[in-house]
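With one protein chain removed, the remaining protein chains of the complex are shown where they sit.
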Amino acid sequence: MLTDLLGIPPQVLFGQLLLGLINGAFYAVLSLGLAVIFGLLNIVNFAHGALYMLGAFAAWFLAKYLGIGYWGALIFAPIIVGAFGIVIERFLLRRLSGVDHLYGLLLTFGLALVIEGTFVKLFGASGIPYPTPKQLTGGINLGFMFLPWYRAWVVVASLVVCVATWVLFERTKIGAYLRAGTENPKLLQAFGVNVPVLTTLAYGYGVALAAFAGVLAAPITQVNPLMGSNLIIVVFAVVVIGGMGSIVGAVVTGLAMGVIEGLTKVFWPEASATVIFVVMAIVLVLRPAGLFGKTA
Amino acid sequence: MNRYIGYLLVLALLLVAPFLVYPVFLMKLLCFALFACAFNLILGYGGLLSFGHAAFFGGAAFITGHAIKVWGLPTELGLLVGAGSAAVLGLAIGLLAIRRQGIYFAMITLALAQMAYFLFVSADFTGGENGLQGVPRGTALGIFDLQDNINMYYFVLAVFLIGYAIIARTVNSPFGQVLSAIRDNEPRATSLGYDVDRHKLLAFVLSAGLAGLAGATKTVVFQLASLTDVHWHMSGEVVLMTLLGGLGTLAGPAVGAAVIVTLQNYLASGALSAWVPVVLGTIFVICVLAFRRGVVGELRVLLRKTF
Partner (left out) sequence: MSLLKKFAMGVSASAMIASGAAAEISDGKVKIGVLTDLSSTYSDLAGNGAVVAAEMAIEDFGGSVAGAPIELVSADHQNKADIAANKARQWGDSEQVDAFAELVTTSVALAVFEIAKQQNKIALVSGAASSPLTGSACIPSGIHWTYNTRALAVGTGAAVVKEGGDTWYFLTADYAFGESLEKDVTAVVEAEGGQVLGSIKHPFPASDFSSFVLQAQASGAKVVGLANAGADTVNAIKAANEFGLVAAGQSIAALLTFITDIHALGLETAQGIMLTTGFYWDLNDETRAWSARFNERTGRMPTMVQAGVYSSITHYLKAIEAAGTDDTDAVVAKMREMPVEDFFAHGGVVRTDGRMVHEMYLARVKSPADSTGPWDYYDIVRTIPGEEAYGPLSESDCPTK
């Protein structure tokens, strides 16, 4: 077998590939949220990592104070954090319409500092355990590795959400409005569509996606105030590779980058933290608009 | 005329300051002031938001530390090696990023700087999480013992003034004028026959090199270099300093750096120590929403209005 030739046991190769796919699922959901927000607001949402963290914390709060378990949190945490996102858009980001889009990035950067700093102060930086839901404990022995049910669930749930988002944007009337809003907001407004409300909802939806990913991550990484802090940079690279604002690009690139990272862990572990950035540099040289981007 | 009096006053203040205030704090302040001024060269005058300047600041910090501690270079030469490597790194990152603008430029510099961060984490000479410690301060010009805080202060002040002079000279040169023209209207500058990318790249490299000089000096002052210096939070901090002080004003970033460093120092020893990121973030949000010209920028407008 090929893997034996290279001196790598197959369980390591397939195991890391599978873990890569799981990480890729997180990249996909997070970069999808960024793509939705960028598409309509032209803002790079630097607070995305902090909002992802808020999703995990919302799940923990729900369990602790309201007795709502994992499955409830999967629904309610995105709604709560999404509502928070709507507040941010309505009262802060809205004020920046008309100035350079870079200020949107700076504003969300400041928000990320505030949110993460507050949670570090209140909960420490070492993380709070969040239990795996009872139905998904244990796992299955695949022969080459032991796959915990929960990890399998993460991939399935992420893919479902990604496909649903794609359907929403490409196959429904709201989606058509949203896409039109990206192309020409003024014309759309002239047709009687309330573009500001549309923008607010899009931001809320993007934020809800981040929170959803946060709930998915909670049993794996624990609920940690800094869980999104470094992840966000990787997701930025994923978005640049995929092409800013492209929904399909975000999802496909997210999954692919997770797998590539997993492969690197097998063949050259030291490089696994940098491989995505290397891919980004290469893509920028060859296709400056990203793999799925339209304009150069 | 008034301007010169102002400069002389500030200079006099800087000369007596170490006898009034803890000199190590002042040195930190000067290092960050130089860092912010260097950063402003590309953001304020070049109109490009780099979110990766920590790579230059921290990269030079590590290389200078290594050069002085392991290679045994004299302090001055060590600083130059650090600043030079930062400029080379700036060239590499600049070549990749300079073709894109606005948000794209910010994200690409951020991602590339993060790549540099991981390289520094895994490289042996940086000591990884331990950082590079016990860097000797050495002597200035082979005469003055820099272990003495007052001597060290005047050395840092000299480095800062040289760096500041280079920036002031660049901004007021024909090159600086072209740079501002590109920032304000790039197609127009292109149609006037200027090689836009080359101007931007040169400004980026210069900015990287001077940011490196600031980081290198910080290493000598604190006798250590650490991953904090290369982390992307550092990139964010320098944006904040520049924004708070005033984009595209010569002295603004130094003022911004002074405010932020003083604030950090003040908060760190009080009950609010853990709230530092929250305070910085809040200042960031306020600056962006209501205060986009920064301290010096607003003052300037105020002065123009009243006179």
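Descriptive notes on the structure:
Residue numbering begins at 1 within each chain, and the chains themselves are lettered A and B in the order written.
Keep in mind that, in the parts below, a residue touches a chain if its C-beta (ideal position, glycine included) is under 8 Å from a C-beta of that chain, and two chains touch if they have at least 3 such contacts.
Computed from a predicted model, the values in this text were never measured in an experiment.
Here the missing chain is touched by one residue of A:200, A:224 or A:274, and it is A:224. One of A:11, A:42, A:118 or A:189 touches the chain omitted from the figure, and that residue is A:11.
Within the set A:43, A:73 or A:145, the residue that contacts the chain not displayed is A:145. By the touch rule set out above, chain A reaches the unshown chain at residues 9, 11-12, 15-16, 19, 120-121, 124-127, 129, 132, 139, 141, 145-146, 148, 150-151, 220-222, 224, 227, 262, 265, 269, 273. The set of chain B residues touching the chain not shown comprises 22, 24-25, 121, 128-131, 133-134, 149, 222-229, 268-269, 273-274.
Everything below uses one rule, namely that only the chains that are shown with their structure count from here on.
The distance from the centre of chain A to the centre of chain B, each centre being the mean of the chain's C-alpha atoms, comes to 32 Å. By the touch criterion given at the top, residues 49, 96-97, 99-100, 102-104, 106-108, 110-112, 114-115, 118-119, 121-122, 232, 236, 239-240, 243, 274-278, 280-285, 287-289, 292 of chain B touch chain A in their complex.
Note for the complex: chain A touches chain B at residues 42, 44, 92, 95-96, 99-103, 105-107, 109-118, 120-121, 233-234, 236-237, 239-240, 244, 270, 273-274, 277-278, 280-281, 284-285, 288.
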